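Moving on to chain A:
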Amino acid sequence: MKSTVKAALAAAVSLCAVTAAQADTVKVAFIDPLSGAMASSGEPAYQSFVLAAEHINANGGVNGDEIEVVGYDNKVSPKESLVQLQKAIDNGARYIVQGNGSSVAAAIIDAVNKHNQRNPGEEVLFFNYAAVTPDFTNDACSFWHFRFDAHADMKMNGITDWVAKRDDIKKVYLIGQDYVFGEAVAAAAESQLSEKRPDIEIVGNELHPLAKVKDFTPYVQKIISSGADAVITGNWGQDMVLLVKAAADAGQEIPYLTFYGGSNGAVAALGEGAVDTLYQVSELAANMEDVSPEQNALVEEYKERFPDYDYYYHRAFVTMDMFKAAAEKAGSNDPIDVAYALEGLSVPGGYGEATMRAEDHQIQQPLYITTVAHDVTYPVDNTDLGWRLVDGGVISAESAMEPTTCEMERPE
Partner candidate 1 sequence: METLVFALLNGVIYGLLLFMLSSGLTLIFSMMGVLNFAHASFYMLGAYLAFTIMEGTSFWIALFLAPVLVGLVGMVVERYGLRRVHAQGHVAELLFTFGLAYLIDELVKIFWGRTAVNYRVPELLDFPLFTLYGAQYPAYRIFILFVAAFMLVALWYLLKKTRAGLIIQAALTHPNMVGSLGHNVPLIFMTVFGVGCALAGLAGVIGGNYFVTDPAMAVQMGPIVFVVVVVGGLGSLEGAFVAAMLIGLLQTSAISINASLADIFGFLGLGPHTEVGEITIASMAPMLPFLMLVLILMIRPRGLMGDREI
Partner candidate 2 sequence: MTAALDITDLHKSFGPAKIIQGVNLSVAKGERHAIIGPNGAGKSTLFNLISGRFLPSSGEVRLNGALISGKKPFEINRMGLSRSFQVSNIFTNMTVRENVRCGVLHSMGYGYSFWRNIGNLREVSEKTAHILNEVGLLEKGNTPAALLPYADQRTLEIAITIAGGAEVILLDEPTAGMSHSETDRAVALIEKASKGKTLVIVEHDMGVVFNLADRISVLVYGEIIATGTPEQIRGDARVREAYLGEEAEDAA
């Protein structure tokens, strides 16, 4: 955090100075919540990017230049993000990193598109590491936007692939938050399941109010009465935690397949109740066998450096690795060159190869279904519980892949 403060001080000092990108550092602006309640998702991601940059710098940097990750606190507000974006650009950042909240991401994509159009020669790239709205790499795709996380439909692909493999699952219950995202998740689950396992019955498709339900027992009761064998939900935050908590309280022992089960503090809040109930789909499986010792060393280093959090944002490291690889392939740190070089680029990645698809700038990588278990090498939330890969939980990049409707417009 010290480096942030210093960097921020420097940023503030140069606030009135004329824009000038320094030759010896590549500035990467991290725009996400760094204070307030939402900082618990922004901060670990920020630290992941800082750590990734440190590693790259220790290995000679990018084309000989050092990477500097500067944090900008956007307070999860789209408008404030635009102020911080302008600040970042003025401070010479040509690479923007953000992930928390599709509303913020949409605002930044829009603003970056306009900025690049209005300020030729001063283009910036946006690396999105967590905003999962499929649209960003479909109809609303942009040459300036790269997504380093599987989007919602791909994650659902991972979940439904796994469900399809499980013959004992005959009935599935869908529950989600009542807004665009929850609706999209439910629709994707429904269509994918009917395609992959037409025999599975969707015994419930429920949307509940966003972030307002205090007690999910009535919903869990509905789920129990429906005789469901598995529950799929896109819920995040307290809606996810309270749902699974109510299920555990009611003694339910069926999989709750989530996108965000791995977010900070969820396992701590659920404790024992999460075991074999809470499942998540993500691009990392820290306790998986045959992971390279370097990757495990990274997980350990992260925990040592930031004891409050766990190694979760694997994609931050993938993002930075790909950035370095692209810049060196292009032999330039200029955003347009890097963007072209990123298209179709592959990097090994700690948990399987990751490729940036050229047509829509959507990363393709293996996904993993994991659940909460005892006796793991890397427990989380400072409990003795951690994420264990489930049987058949490896989803190859090809299976997770989704077609795109993107019609990319490239400059020149």
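Picked so that all candidates are chains of the complex that A comes from, given by their letters.
As a working rule, a contact is a pair of C-beta atoms (placed from the backbone, for glycine too) under 8 Å apart; a residue touches a chain by one contact, two chains touch by 3 or more; residues count from 1.
For clarity, every value in this text was computed on a predicted model and none was experimentally measured.
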Chain A: touching candidate in this complex (1 or 2): 1
List of chain A residues in touch with candidate 1 within their complex: 37, 39-40, 43, 178, 206-209, 211-215, 217-222, 224-225, 238, 241-242, 245, 249-252, 264-266, 268-269, 271, 308, 381, 383
